[in-house]
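The structure's right below; bear with me while I get my questions together.
Chains shown are a subset, placed as in the full complex.
We call the chains A and B, going by the order they appear; numbering starts again at 1 in every chain.
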Amino acid sequence: MKSESCCNIRLSRCSILTLLTVFTLNADARSQEIVLSPETEECLACHAELHPGLVASWEKSRHSRTTPGLAMQKSRLERRISSTQIDSKLIDVTVGCYECHSLNTDRHRDAFTHNGYIINVIVGSSDCSVCHAVEADQYSNNIMAHAHSNLVDNSLYRQLIETVNNPHTFEKEHLAIGKSDTLTDNESCLYCHGTRIQVRGRVTRETDFGALEFPVLEGWPNQGVGRINPDGSLGACTSCHPRHDFSIETARKPYTCSECHKGPDVPAYKVYVVSKHGNIFESKSTEYDFDSVPWTVGEDFTAPTCAACHASLLVSGDDNVIVERTHQFNDRLAWRLFGVPYAHPHPVSADLEEVKNSAGIPIATELDGEPVAEFVITEQEQKLRNERLQRICLTCHSSEWTGNHFIRLDNTIQKTNEMTYEGTRILMEIWNNGFARGLSQGENLFDEEIERVWTSLWLFHTNSTRFASAMTGGGDYGVFANGRYQATEQLYRLLDWLKTQKTIYGGSTPMRREDGN
Amino acid sequence: MKSESCCNIRLSRCSILTLLTVFTLNADARSQEIVLSPETEECLACHAELHPGLVASWEKSRHSRTTPGLAMQKSRLERRISSTQIDSKLIDVTVGCYECHSLNTDRHRDAFTHNGYIINVIVGSSDCSVCHAVEADQYSNNIMAHAHSNLVDNSLYRQLIETVNNPHTFEKEHLAIGKSDTLTDNESCLYCHGTRIQVRGRVTRETDFGALEFPVLEGWPNQGVGRINPDGSLGACTSCHPRHDFSIETARKPYTCSECHKGPDVPAYKVYVVSKHGNIFESKSTEYDFDSVPWTVGEDFTAPTCAACHASLLVSGDDNVIVERTHQFNDRLAWRLFGVPYAHPHPVSADLEEVKNSAGIPIATELDGEPVAEFVITEQEQKLRNERLQRICLTCHSSEWTGNHFIRLDNTIQKTNEMTYEGTRILMEIWNNGFARGLSQGENLFDEEIERVWTSLWLFHTNSTRFASAMTGGGDYGVFANGRYQATEQLYRLLDWLKTQKTIYGGSTPMRREDGN
């Protein structure tokens, strides 16, 4: 560490000329090991002045202080780079601007000619895979990589999106739902799921360096996990490894995950911080080493973070591997806790396009919660994944402790699914009586007040309860904080509404609903 | 500190033989002061490999770096150990695995023979009391020690638990509440309140060291504050001093308290972090000394944490004692803010078994909020407790500042109790009219939508408002964030529902309710 930190020079304090010299000198001082490519030097010559924060952040990165060649010399456990064949042009230069922004330009619809070079605005996951091939490959099997299409190409989810994001107009006892707009979708659901970035022509802008032409990008900015990049690749590695320092420390800290996992639908971060794990992390993490590879249990950290359980390569003090690194995060997860509306064994494929149940609805369970066997992993595979995860638990906990925890989780998955089922039965009676119009009428399931009561039951409350159970704590997220208290309240609310409607209409199909609303 | 940290060796990097040698050498190097017992050495020989995280955490503890004998030599204010008579077998050895897990085995239903030793799986509060007698004694007078029984043996609270945790089945305009299951109860309410840990026989498991027999534990894992341990003792000291480093730093930081005090019913942590105290803590705590005993106001910390006000021994710079340490946290609290449904002077006894009001309901207030004098502390005792707490306030604030703060709190307690009362009056009219079935019918008070509206009024909104008032800040938790805005909204909702029912039924007992639902 110490020998590396000395190269953390301050580009932005230098005039352009000095800047280049300093880099050269610095590289000299380190036996020519760290060399900027001439192209990157040229990038920095302008951009250090234009975007001093961006460049300073990169200077603090490991990318600025090593080369792929040096990174490949580390031992297997210590390596932070997984590709075994790297282009000779890249191997002995620092990972600078040009090295990342000039890859695979033929596939990049966002490539443009910029001061004589062909540059991609956006670095896609396939560009990162040049050095991080194994991680990119694993990530492609991660459900997150498909988060865009899994959402917007699912007809059921689209119904929900439309009722949430689209304009509503009050028209005579009716709320008419207007057309969606891309700007809203891109900053709401797709903020996390990832936008589809499209190139919409070229524009010329006046800059400090004269008029320059740039591609026009729709869906940009975005760092959603399933972003569809202009080169066709899926996923923004920057979701968790934010630019331009790409810090492993950041990725390993739970704050990163909170960006998308704090809402009432997936309150994983909230549960974590009130769990014993989170509590110890918060009080002790300034003493942890978040940069060490491999990551040693007990020594580098005493309480796990999200990354420790779901992603990182963990070893014990004697460099015995506890779990291998994975970027397919469900590798250690038997269940998809997040239920729409039911939790179920993890899907087999990360791409959910084919998934549908016997009623033709694009979800992996029947209406009563039974998983559709074809689309979910087997019990055997569930067992295997649980065992992987439990190897981590066992570094601190007894097998009884660990085993009992998972028995509770299984019970909670079953009980919360049953709660969702009872709520669904009440809503079915409401629909069947025509008090609201949804599944029975072939209409939107989410555009009436009572349908939203049902939606919140599973989207927020049973989901929250399962996360609280799974993550060894977060008692209140399973009770009073969007947990069982609220879940049962939604059941009472559904029933109360049904009864009121029956009283008013005497059980017959209400006239007022025949207008199609 | 420095001399201690050198003994933080890395057990897990060593083979078993080396490990024992290192410990001996290390002990030698420190003039034989720190000696592992042979039994603990034997524990570590296997468990360092089996549970490297657990052992590494213990290595970082003070327990691994001192002995009871050394600890007793400190001055009164500096002592972290309160027992004055400690068994000679324990006094000169490090506080290791065996020292804690082999105590009082005759009382431990979880004791089992393990490699020739009798070992308790669970260290109960009475085991900790061997060295920390005063703290254990104080804690037994803490309402938290009785949190299990105070909850599950209270018939009113059980009604609430059943409607929250038990399965519900939709049966013809009715939600039938099924039987409770222990797994759910243990991970929800009892996560914080503490489970009753019961030994359910023995099981033989294959381990890395051959087949071994272990006790089967129900209610495990758990670290709830009122846990009923297999030795009959009450409370898990690990609730706040988590295993196996038992760090005073962790106990003094507010994250620990957040584990159970962040939900909408007791949002103490949420209020704290947005208070001026919390805000200063969050921006400055990396400069604080959380390990120092005694804890010096202004020097070791500038803004108090939960522990500072409610537990710690505080001194000023000249070692003048401001408040003595207490593990009966209501020692400095005049009011039980958490109202079910009304706030009232703190109960006299930590065990609430006897408490009931004139209507026979097991709460310490009448239905109109009047405290039942017999069960609550006197005004004089309230004054005494307030004075204790205010001594801490006065280290930074003037007496006018401090006095005015408590005047506001008293007013808010009264005003929020009145709000709860008005809500109760509306619900009584609803019950009396038969629009819902509860107190008037001798039925469950929490199993209908409108009853839950009333429940949320006091369980979440007036409680939250009082915490916001008490903890010198958290403005919004008394206004828009589950505060007065939501409290008054629940009143409007109760009224709105009552009016709708009256309109529909014309004020007469509704037919539809006669079926018992």
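The criterion applied here is as follows: a residue touches a chain if its C-beta (ideal position, glycine included) is under 8 Å from a C-beta of that chain, and two chains touch if they have at least 3 such contacts.
As the structure is a computational prediction, the values presented were derived from the model and not from experiment.
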Assuming all chains share one sequence, and 2 are in place here, what does the full complex add up to? 3
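Please note the rule applied: only the chains that are shown with their structure count from here on.
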Indicate the whole-number Å distance between the mean C-alpha point of chain A and the mean C-alpha point of chain B. 34
Within the complex, which stretch of chain A touches chain B? 273-276, 278-280, 282-284, 286, 297-299, 302, 316-318, 394-401, 404-405, 407-408, 411-412, 415, 418-419, 422, 425-426, 429, 468-469, 472-473, 475-476, 478-481, 483-485, 488-489, 491-493, 495-496, 498-500, 502-504
Residue ranges of chain B touching chain A (in the complex, touch as defined): 10-14, 49-57, 59-60, 121, 163-165, 167-170, 173-175, 181, 183-184, 186-189, 191-192, 205, 207, 214, 216-217, 220-221, 223, 242, 245, 247, 249-250, 253, 255-256, 258-260, 262-265, 286, 447-450, 452, 459-460, 500, 504, 510, 512
